[in-house]
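Of the protein chains in this complex, all but one are displayed in their positions.
Here the chain labels run A and B in written order, and each chain numbers its own residues starting at 1.
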Amino acid sequence: MMNRHTEARLLSYATPVILSAILLGLVLLATFFGDKALARMAAETLIRVVLVVGLWIFVGNSGIISFGHAGYMAIGAYCSAWLTLKPQMKSLFLPDLPLWLANAEWPMFPAAIVSGLLAALVALLSGAAILRLSGIAASIATFAFLAIVNTVYSNWEGVTGATSSVVGLERYVDQWTALGWAVAAVFAASLYANSASGLALRATREDEVAARASGIHIYRHRLLSLVVSGFFTGIAGVLLGHSIGVLNPDNFYLGITFISLAMLVVGGIGSLSGAVTGVLVLSILIELLVRGEQGVSVGAAEFALPSGTQEIVIGLVMIAVLILRPGGLTAGREFAPRSLAFLRNPKTKPKTAPN
Amino acid sequence: MSDITQLFFDAAALGGIYAMAALGIALIFGVMNLVNFAHGEYIAFCVFALILPSTDAMSVMFLGRAPAIVLIPVILGLGALIAVASEMLVFRHMRNASPVAMMVGSFALGFVIQNTLLALYGGRPKAISLWPDLNMPVELAGASVPVLQLIVILTTLVVVTGLALLLRKTRIGLEMRAAAENFRMARLLGVRANVVITGAFALSGALAAAVALIMATQTGVADVRMGGQIMLVAFIATVIGGLGSLPGAVAAGFLIGAASVVLQAYLPLDARPFRDAFLYTLVIVSLLVRPQGLFVPKSARPRI
């Protein structure tokens, strides 16, 4: 007979397993039953999973909205470009790189790890300052952080190529690579959320005053979650860069901040399953809108729907969810069996939330 | 000497714009704890209302053709209208939501407004010419100062004084101040929540419109993205000023304007493109030193 504690522990592992299985299923479907475009869409979606799950590790646990994560993404993406681009390319487009970076020609995987770590380091430094602020003031400070990163990367001509794009990144990220990282992010997020630090942090999300009174060191836990979050967000930047092959500071600014927050809100900030659900639902919506735009052409015009339609629709969906279903689609619940009773009694089927 | 004078006018004019934008944000935050990320888009909306919808690079004046005596009240009214409409359509339905959820909602709304402008007007910045004569310089205390800068400084003074009078001397002002301090209690005393909130949004929108008119004249450009940058600065001003404090927002707006102008003037040439990065870093540092803001509201209650 399992005791309740063991059961709860096992249950907490069920969520990432279920989520990973869903993601794997999608990739299999897209790969074997879809065309190239669908495989690309799967890769794009999975990169968003890495991003939004990375974002969730901080936002979902701390309850603080961050507008700054696109900044960590940019840091990861550019770092990987510095490490992996061919030296001839770098001497041409990024002439001010220090010599050891200019000559670096790293393999992709170690470069990704180091880029993620750099993003995590920046998260540590920026968080050490920003997280001293409370709630909403901290959110506004994250916005300032994003603006700082954008200003620097948009103007540091010899190192980032400024507003002229960095091109020539090896496009090694397909749906399988992205799946690997998405699964890693989901498991890491689940492990963190169920760790002592994650649990303590979520207690503070419910009631900061009570948590403080019980001696929980909020600042330290927030910072830790931001560092873990920064790592995966940085990785998402690496993946995006090596998926489209081109980097521009504006790819990592308000647009992606908006999309990632929309996904988090629509799925439900309160749970990891919510983060993944939001990505899947909005990715499908985006794909439909994009295809709709291309499919219908009026006269000589190339696009039937003017640019911006996507964001308008997503924005409206986001507002509707905030008003009608404030907890998001999953309303804070995880995909998990209610109990492990079905292991003992085969007749009971596991129930998964949400309905 | 004249350099210093020049710098002073630059700083005061820029600070005045920031202060007005910050006031618009602080007003709403004070009354309903909403950090309104759509505020910058109210500004952009008012600028684009001056010209006809089209995706061409050249703009054709629409409302902008009207004489100033008509144009100014119409644009101010339009700003008030979009702010009030956004309250009715979005924020009114989120009254019981947390400040964080409302903030996210306003962020989404801002995106919707911005992309609606994008769909109607296209993404390329457009040249507009609204009152170009106002950019003519006049000689003043040894510096050459554009007339517009003087007008901005004067307008800021008028707006700030007017708002202070409105808040101190009128019924709706009294109710707004009471509601800002304790909305529940104000309602128990018969203060109508909808009237106060609608009033605050109307004022906030009109302030956004004033900023829009000034920016349109000064820069001569209508850009879909123009709301974002000014809004960020305005937010930072409201945080530095102490969230919810109107005098704090004004003071911080001028402070940021001054810091920005001084950085632009004295940073080494190579570092100037990074001015905003230095500015925002200064801001984060100042928040670390005084997390509650440089100018704490009198009531000094923790609001967040």
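A few remarks follow.
FYI, a contact is a pair of C-beta atoms (placed from the backbone, for glycine too) under 8 Å apart; a residue touches a chain by one contact, two chains touch by 3 or more.
Operating definition for what follows: contacts and distances are computed from a predicted model.
Missing chain, UniProt protein name: "ABC transporter ATP-binding protein", from among "Insulinase family protein", "NADH-quinone oxidoreductase subunit H", "Sulfur carrier protein" or "ABC transporter ATP-binding protein".
Considering the whole complex, the hidden chain is in touch with B. Contact with the omitted chain, checked across B:Ser98, B:Ser144, B:Asn182 or B:Gln229, is made by B:Asn182. The missing chain, though absent from the display, is touched by one residue of B:Ala66, B:Ala193 or B:Leu288; that residue is B:Ala193. For chain B, the residues in touch with the chain missing from this view are 171, 174-175, 177-178, 181-182, 184-193, 297-299.
Criterion: only the chains that are shown with their structure count from here on.
With centres set at the average Cα position, the gap from chain A to chain B is 32 Å.
On the side of chain B, the complex with chain A involves touching residues 35, 90, 93-94, 97, 99-101, 103-105, 107-109, 111-112, 114-120, 123, 228, 232, 235-236, 239, 243, 273-277, 280-281, 283-285, 287-288, 291, 304. Against chain B, in their complex, chain A makes its touches with residues 63-65, 67, 129-130, 132-137, 139-141, 143-145, 147-148, 151-152, 155-156, 254, 258, 261-262, 265, 306-312, 314-316, 318-319, 322-323, 326.
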